[in-house]
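Once you've had a glance at the structure underneath, I'll fire off some questions.
Note that one protein chain is taken out, while the other chains of the complex remain in position.
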Amino acid sequence: MSLGTFLIMRHELLLIAAALLVLIAEIFWNPDKKSSISLFSIVLLGIITIIGFLPSPAGSLFGGMYISSGTRLIMKNILNIGVLLVFIQSFTWLKKEENSEKISEYFLLLISTLVGMNFMISAGHFLIFYIGIELATIPIAALSAFDRYKNKSAEAGIKLILSSALSSGVLLYGLSMIYGTTGTLYFSEVATHFGNHSLQILGFIFFFSGMAFKISIVPFHLWTADVYEGSPVNITSYLSVISKGAAVFILMIILFTVFPVIMATWQKTIFVTSILTMTIGNLFAIRQQNLKRFLAFSSISQAGYILLGLIGGNQLGMASVIYYILVYIFSNLGAFGVVIAISNATGKENIDDYNGLYQTNPNLSLIMTLALFSLAGIPPVAGFFGKFFLFTAAAQKGFFFLVLIAVLNTIISLFYYLLVVKAMFINKSEKPISMFKSDFSTRFALGICVAGIVVTGFASIIFEVIRNLSFGV
Amino acid sequence: MINFNYTIWIFLLPFLMFLFLGLAGHKYFPRLSGILGTCGLAVITVLSYITAYKYFFTSEKVDGAYQKIIAFNFTWLQFTDKLHIDIGALLDPISVMMLIVITTVSLMVHIYSLGYMKGEKGFERFFSFLSLFSFSMLGLVLATNIFQMYIFWELVGVSSFLLIGFYYQKPSAVRASKKAFIVTRFADLGFLIGILILSFNTKTFDFITLTNPTGPAIAQGSGIAFLGLSVMTWSMIFVFMGGVGKSAMFPFHIWLPDAMEGPTPVSALIHAATMVVAGVYLVARMFPIYALSAPVALNVVAYVGAFSSLFAAVIACTQTDIKRVLAYSTMSQIGYMMLALGVAGYGGHEGLGYMASMFHLFTHAMFKALLFLGAGAIIHAVHSNYMTEMGGLRKYLPITHITFLIACLTIAGIPPFSGFFSKDEILAAAFHSNKILFAVEYAVAGLTAFYMFRLYFSVFWGKDINYHQTPHEAPATMTIPLIVLAVGCLVSGFIPFNKLVTSDGKILESEIELMIAIPSVLIGLLGIGIAYLMYVKESAIPDKLAATFKYGYKWAYNKFYIDELYLFVTKKIIFRYISDPVAWFDRHVVDATMNGIAGITQGVSFRIRGLQSGQLQKYAFVFITGAIMLAILFIYLWK
Amino acid sequence: MDILSLFVVIPVLTITAILLLKDTRQVRLVSAFGMGLQLLMAASLVFLYLTARHAGNNDEMLFIKDYLWFKSLNIHYAVGVDGISVAMIMLTSLVVFAGIFASWEVEFLRKEFFISLILLASGVFGFFISIDLFTMFLFYELAVIPMYLLIGIWGTGPKEYSAMKLTLMLMGGSALLLVGLLGIYFNSSPDGNRLTFNILEISKVVIPLPDQRIFFPLTFVGFGVLGALFPFHTWSPDGHASAPTAVSMLHAGVLMKLGGYGAFRVAIFLMPEAAHELSWIFIILTSISIVYGAFGAIAQKDLKYINAYSSISHCGLVLFAVLMMNQTAMNGAIIQMISHGLMTALFFALIGMIYGRTHTRMIYEMGGLMKIVPFLSVCYVIAGLASLGLPGLSGFVAEMTIFVGAFQHPELFYRIVTILAVSSIVITAVYILRVIAILLLGPTTNEHFEHLPDAKWFEKISVVTLIGSVAAIGLAPFWLSTMIGTSLHPIIEKIIALNPF
Partner (left out) sequence: MNSGIPLQYFLILATIMFFAGVYGFLTRRNLITILMSVELILNSVNINFLAFNRYLYPHKLEGMFFSLFVIAVAASEAAVAIAIIINIYRRFTTINVEDVNEMKF
C-alpha cells in the first residue's frame, strides 16, 4: 500500500489538512487580525477546489470500504464549489464583531462537515457512510446554534440535533436489520445478498426514512422550516444546498448500487413521497412571509422534483440529478446571496420588506429574479434545462402521471416565486430598503452564481460530461 | 367575336375615384371633387352604352339566342382546385341591361347631387362614397361567379351603410344605417349558407356552369334530399334569403323606410333604382336553377313577392312622410318583380314573367329615381318631409310638378307611359300561371295609383299653406336630371324587351293582351279618382275612413308593428336573454372556476399549517408514523 | 450565421444595445431601429423564400440549419421555415414594429419596458423558426414570461391580478404541453434507440394510436390555452384589459397565434390519427368559443374587453378550422391567424391611443369621436369593417376560406357545426357596429373631449403599417394563400393518408 494510493482520497486528506491549518492559524494568528482567517480559509478551499478538478485515479481503499470513481469525484467537486460560494458569501457576515471570536470555529466546523460529506459520498461500506453522515450533521447542529444570543438560533440547534439523532437512530435500526439479513455491510455484498425478504424491506424503509430526513422529504421534513428560519442565513443556505445535495448524492448511489433488487419497491416509495413532497412543500411555501422559511419550503418542493430523477433508476436520471444539484446550487445560493446581502445591510428578511426593491437596488433585484426564475424552471436560465431533464428522465421510464403532477406543481411554485418578483418590481413602498453598495465578496459570489445560472444551461458540454460519468441500475 | 376587355375600366375607374377622393379629396380639392366624380361616372356611362350597343346589335347570336360573354376573368382566391373566387365581367342581356340602368341613374344622381349637396360638410366624402357604391354595384351585376357576386353584395351593403349614415352626427341616421347593415347582413348570412350548400353539391361557383340548363349542377340538383326538400331547393331558398334582405321584401323590409334618413339622392340611387333590385337580379341570375331544379323555391319567391307588394301598398296609403311613402311603393314594386319571376318558367312563352320582371325593373328604375329626385326637390324647397306641411306647390315648382306628375302616371300604369307596358306584362304573366296572385296584383295596382296620387294631390294641389319663406324652383343641376328621367319614363316603354332580355336569350313573342290591359288601366284610373275626391276636394272622407277602420288604420300606420317585433327580438332576446347571461356565465362560472382552483389551493395551504406546529415531539411523531406507514404500505399492502 | 437565427440574434443585439444606453431618450429610437431592421429582414425572407420556391425547391422546409446541442438526448437547435412560418414571421415583425411606435410615449422605466417587449418578440420569433420541439418549447415559455412584468408594471386596473392569472394559466398550458412533448419524444422512433425532437423526422414515423389518444389532448389543450380555447380563455379578457397598449397588441396579435400554430404544427401534424378521432370534442369546444366569444363581446362596455372577447371568437375560428383537417380550412386558419393578428393589433393600438386621450375605455362615456379625432376614428371604422369580414380587407378572405373549407367536410355533423360558426359573422357585425355607433358617431357627448388632438406622427406610422397590410391581404390574397397552400401540401398528404377523404 504505497503512499500514492492515498491520492485516491485526495479530497478528504486536503480538507483535513485545511481544517488543521485553520486550527493552527486560530492558535498562532495575531488576535487582532482574526478576520483575515476567513480570507485565509477561503483561499485554502479555493485551492482545494481547483486541485479537486485535476485528474485523479479511480479505485478503492481499505478493502473496498472507500471507493473513488469519476461519478463520486464530480459530486465532490460540485459540493466543493458550493461550499466555496458559501464561504465567500459569509465573509461579510463574519466581519461583524459579534462573530469576531468565532471565525475559525465557523470554518473549522464547515470544513469538517465537508469532510464528512466527502467520506459519505465515497463510502463503499455502511460504516464509512454512517460516520460520514454523522460528521456531516453534528457540526451543522452546532453551527445553527451559532448565534449564541438569539433564541431562534438555539431552538434551531436543539431541533436539528435531536431530530437528526432520532433519524439516525431509525436509520441505524434499519441498517441493523439489513446486516442481520445479509450478514455484511459492504455495498457490493449487500447488493448480492439482498432478496425480497420483508425484514429487508422493513430495514430498507427505515434506512430510507433516515435519508429522507436529511433530504427533508415529506413526511420527514418538519424540522426543515424551523431550523432554516432559526439558523444564521449562511448556515441556512449551506443546509438547503450542500447538505441536501450530498444526501441526495449518496442516497442515489446507494439506491442504484445496493438496492437494485428491490427497485420496484423503492420506485413506489419515491412515487408516493415525491408527490407528497412537491405538493406539501408548495402548499406551505405559498403562505410564508419570512424569506428563509419561504426558501426552506421551496427547497422542500425542489427535493420533490429531484426525486423524479431518482425514480427512473436510469443513467439519464442520475445525470439529470447531478446536473440539477449543480444548477440548484447556483440558483439557490444566488437567491440566498441576495437575502444575505440584504440582511447583512439592513437585517430585513421578510418579503414585504422587499417592496420596491427594484427602484433602489436594481441589480440585486435582477439577480434575485434570475435565481427565482431558475428555481421555477423558466427558460432560458439553467433551471429550465435541469427540470426538463429531470422530467425527461422520469418520462423515459413511463412515469408520465408523475411528470404531470410535477409540472402542475411547478405552476404553484411559479406563483410564489412570482410573489417575490412582484414585491420587488411591482409593489410600491413608502420606505423601501435604501440603496446600499455591497462589498466585493458578496458581489463576487453573486457574480459566480449568475454566471453559473446563465451558462450551465446553454453549455451543453457540462451536462454531457456529467452524463458520461453517471450510470444507471 | 368582339373584344370587351375595356370593360375592366368599368370596374377600375370608380374604385380609383373612390380611393382618390377618399384619401386626397378632403385635403386638396374639396369643391372640385364633385365635378371629378361626375366626370368619372360620365365616362363609365359612355362605356356601358357602347358595351350595350355592341352586345345587343353587333355580337353574333347562336340559333337566335344571345350568348353569355366572359369579358375578362382572373382568379382572385383559390380555395380548392375546383372552387375559386374569380373577379371578372360576364356580359349577358340582364347584366348589360343593368349596366345601362345603373350608369344612367347614377349619372343623373351625380349631377343632381352637385346642386343638392352644395355646401354640405363632407361634400367630397359624399362623392367618394358614391363612387364606391357605383364600383360595388357594377361589380355585382357583372359578376361571373356567385362568390364575386357575394363580395360585391357585401360591398354595396357597406356603401349603403356609409351613405345612409352620411349625416353621422344625427342619431336617427346612425341608427338607420346600423339597422340597414345588420338586417341585410343577417339576410346575407342566408346567402352565404346558400352558396356553401350549392358549392358543396355542385363543386363550382361559376354562373355559366351553374345556370347551364343541361349542365351537371341542374341535373344532379334534385338528387340528395334533406328534410323532405332537395338540397338544391334548400340552397336556392337560402340564396333567396339574401335577395329578400337586399330587396327589402317581407320580413326583412324594416330597414328600407328608415334608410330614408340618408340624403335624398342616395335614396334615389341606392334605395330606389339600383341596390334594392339586386335581389331581383340575383334571382334572375340564378333563374335556370330556380325554374328547372328548385320549383318550390320559385314558389317561395312568388308568394313572398306578392305578399310584400300588397303589404307595402297598404302601409304606403297611410304614411305622411313622402320619402317613406316612396320607400314603401319601392318595396311594393319590387314585390311585383319578384312575383313576376316567381310565376315565370324557363324558355319559350313560359319566360314571359322573367322578361316582364326585367322590363319592370328597368322602367321602375327610371320613374322611381324620378320620383325620389322630385321629392328631393320638394324637400329642398320646403325643408320638410311631411305632406301635412305641404300643399299647392304646383305654382312654385313648375318643372318639378310636371315631372312628378309624369312619374306618378307612369307608376299608376297609365298608357303611354312605360309603367303601363311593364306592369301589364307582369299581370299577364301572373294571370296565365296563378289566378290568386293575379288578383292580389290587380288590387295592388289600384292601391298604387291611389297612394301615389294621394301624395301628388296633397303636395301640389290642395290647401295653400303660407310658407315662412316662399319655396323656389331648384337650380338647373337638379332640374335637368328630372327632365331627362321624365323623358326616360316616356320612351323606355317602347324598348322591345321581348327581343332583348329573355330567360333563354331567344326572342319572345308577346303583345298587349287587351282583356288584361284595359281593366288594369281602369283600376288605375279608379285609384286616381278616389285620391282626387279625397285630397283635392278638401273632403273629410280620409278622416272618416281612418275613424271607421280605426284599428286597421292604426296598424297600417304603425307598419303592423314589425319594427317593434324586431326590436323586441334583438333588444330583449339577444341582448338580455343571451349575451348578458353569456357574459355573466363567463365571469361568474368559467372565470370563477379558475379563480376557485387558486382559492382552494390557498385554503388547503391554510388548513394544513397546523402540521408545522413548532413542537419537536410532534415532528418526531409524524416522522415515526410516516416511517411505519411506509413500512406497512410496502410490506403488506403494495408488495 | 444563417438567416433564420438572425431573427433571434437581432432582438438580442437590440436588447444589449439598449442596456448599454445611458440616455433613456434614445431607447425607443434604438428599438425602433432594431425592429425596423427586423421588418426588413422579414420582408427579405419572404422574398428569398418565394424565389427559392420559384426556383423549384420543393423541400418541406427551407433554410434549414441544424446544430447539435445536447448530444445524449439528441436535442438540436434546428431552424427552418415553410410558407406558413414565413407568413407568421412577417406578421410578427409587422406587429412588433407597430407596437414599438404605439408605445412611443411610455415614460415610466422606459428602458425596461422596451427590453421586455423585445425579449417577448425574440421568443415569438424563435418559436416560429424552430423545427425542434425542445427549442420550440423553450422559446414558447420565453415568450410567455416577460408578459408578467409587462402587465404587472406598466399595466392598468387590477394589473397584478390579471398578470398573475395570465401567467399562471399560460404556464399551466405549457405544463400540459411539456408532458405531451415528452410523450411525442419517447414515441418518436419505432425501435426507441434514435429518439428525436425534430418535427420533420417525427412526422415520418407513426406514433401508436393508444399513445396518441393520451398525448394529443395534452398537446392540443396545452396550445389551446394560449389559443383561448373555451373554457381556458378567461386569462384573455382580464389580461388584455390590464395590459399596456403594445403588450395587448403583441399578445392578441402574435402570442395567441402561437397557440393556433402549435396546435396545427405539433398536435395535428404529428398525431393526425388521434386528431381525427377526437376532433369532434374540440370542434364542439371551439365552436362554442366562436359563438360564445361573439355573444360575450356584445354585452361588454369596456373597449378592451370587447376586443378580448372578439379575439376569443376569432381565435376559436382558427382552432376550429385547423381541426377540420383539410387543405382549404387549414389554409384559412393560417390566413385567419395573420389577418386577426393584424386586425386586433390595430384595434388595440387604436384603443390605446383613444384611451391616452380620453382616459376612459368605457364606450358609454365617449361619443361622437369621429368629429374630434377623425383619423383615429376612420382607422377604427376600417378595423371594425375588417373584423366583421368586409371584402377587400383581410378578414373576409380568411373567414371565407375557412367556411368554404370547413363546409367541404364529408360528415354532416361538421357541416352543420360550420353553419353555426358562420352565423357568428352576424353577431360580429352587431357588436362592431354597436361600438362604432356609440363611440364614434352621433353628437359629441362629453365637452371635455372637444379639443383632443388627433393622431401624432408615430401613432400614424403604427396604424398605417397595420392598415396597409390588412388591405394588402384583403385586396390581393392570392399570393399569400398560394404561399401557404403549397407549404400545406406535405402536411395535408400526411393527414389525408389516413382520413376517409
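Letters are used for the chains, namely A, B and C, taken in the order the chains are written, and counting of residues starts over at 1 for each.
We adopt the following convention: a contact is a pair of C-beta atoms (placed from the backbone, for glycine too) under 8 Å apart; a residue touches a chain by one contact, two chains touch by 3 or more.
All values derive from a computational prediction rather than experimental measurement.
A.B. asks: Using the touch definition from the header, name the shown chains in contact with the chain that isn't displayed.
C.D. replies: A, B
A.B. asks: If the hidden chain were put back, which of A:166, A:215, A:235 or A:278 would touch it?
C.D. replies: Only one listed residue reaches the unshown chain, and that is A:166.
A.B. asks: So which of A:185, A:205 or A:357 would be touching the chain we can't see?
C.D. replies: Only one of A:185, A:205 or A:357 touches the chain omitted from view, namely A:185.
A.B. asks: Any idea which of A:131, A:191 or A:276 touches the chain not displayed?
C.D. replies: Only one listed residue reaches the unshown chain, and that is A:131.
A.B. asks: Can you list, in ascending order, the subunit A residues touching the missing chain?
C.D. replies: Per the touch rule, subunit A residues meeting the hidden chain are 126-127, 130-131, 134, 138, 141-142, 145, 148, 150-152, 154-159, 161-162, 165-166, 169-170, 172-173, 175-177, 179-180, 183-185, 225-226, 229-230, 287, 293.
A.B. asks: Extract the touching residues of subunit B with respect to the undisplayed chain.
C.D. replies: Residues of subunit B in contact with the hidden chain: 609, 612-617, 620-621, 624.
Methods note: only the chains that are shown with their structure count from here on.
A.B. asks: For subunit A and subunit B, what's the span in angstrom between their mean Cα positions?
C.D. replies: 78
A.B. asks: CA centre of subunit B versus CA centre of subunit C: separation in Å?
C.D. replies: Chain centroid spacing, subunit B to subunit C, equals 37 Å.
A.B. asks: Once you find the CA centre of subunit A and the CA centre of subunit C, what distance in Å lies between them?
C.D. replies: 43
A.B. asks: Give the residues of subunit B that touch two or more other chains, as numbers and ranges in rising order.
C.D. replies: 598
A.B. asks: Enumerate the residues of subunit A that touch no fewer than two other chains.
C.D. replies: 415
A.B. asks: Quick check on the complex: what are the subunit B residues that touch subunit A?
C.D. replies: Result: residues 598, 601-602, 604-606, 608-609, 611-612, 614, 616, 618-620, 622-627, 630-631, 633-635, 638 of subunit B touch subunit A.
A.B. asks: Within their complex, state which residues of subunit C touch subunit B.
C.D. replies: These residues of subunit C touch subunit B: 165, 168-169, 230-231, 233-235, 237-238, 292, 295-296, 298-300, 327-328, 368, 370-371, 385, 388-392, 396-397, 400-401, 403-405, 407-408, 415, 418-419, 422-423, 425-426, 429-430, 433-434, 437, 440-443, 477-478, 481-482, 485.
A.B. asks: For subunit A, which residues count as touching subunit B in their complex?
C.D. replies: 158-159, 162-163, 166-167, 170, 198, 201-202, 205-206, 208-209, 213, 219-220, 222-223, 225-226, 265, 268-269, 272-273, 280, 283-284, 286-287, 412, 415
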